[in-house]
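Structure first, commentary second.
So, subunit A:
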Amino acid sequence: MKEGLGFVTGVNLIIWFGIAFYLFVLDRRIKKLEQESTDKDR
Partner candidate 1 sequence: MKGGRWTTQTGSSTYLSEAIAIWLRDLRIEFRTRYAVNAILMFAVTTLVAVSFSIGSFRIEASEKPFLYAVLLWIILVFSALSGLSRSFVKEEEAGTMDALRLSARPQAVFLGKLFFNLTLLGALELIIVPSFILLMKYEIEYPGFFAAMIISGGFGLGAGTTIVAAMIAQASARGALFSALSFPLLLPLMITAIKGCERAAIGMGTAGWAEVKIAVAYVMIMMVVSLFLFPLVWEE
Partner candidate 2 sequence: MILKAMLSIWMAVIIVAAFLYTEAAVGFPGETSRILFFHVPQAWVATLSFLVSMIASATYLAKRNLKADYLAQSAAELGFLFCVLATVTGSIFAKATWGSFWNWDPRETSIVILLMIYGAYFALRSAVPDPERKRVFAAVYSILAFTTVPFLIFVVPRITASLHPENTMNPTQPGMDPKTLKVFLGSLLAYTGLFVWMLRLKMRILRLEGLKEPRFGDFI
């Protein structure tokens, strides 16, 4: 086990969970807008 690999892994995980969090938030927001637009159609 080389030194520093743990640190790099941590940084990568933080970046990835940041991206995933963003995507989840985006997903929710789009869902809300989709519901809004179908409400308007009715």
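Candidates were picked such that all candidates are chains of the complex that A comes from, given by their letters.
As a convention for this text, a contact is a pair of C-beta atoms (placed from the backbone, for glycine too) under 8 Å apart; a residue touches a chain by one contact, two chains touch by 3 or more; residues count from 1.
The model shown is predicted, which means the values in this text are computed figures rather than measured ones.
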* Options 1 or 2: the chain contacting subunit A in this complex -> 2
* Asked: Can you list the residues on subunit A that touch candidate 2 in the complex?
  -> 1-2, 5-6, 8-9, 12-13, 16-17, 20, 23-24, 26-27, 29-30, 33-34, 37, 40
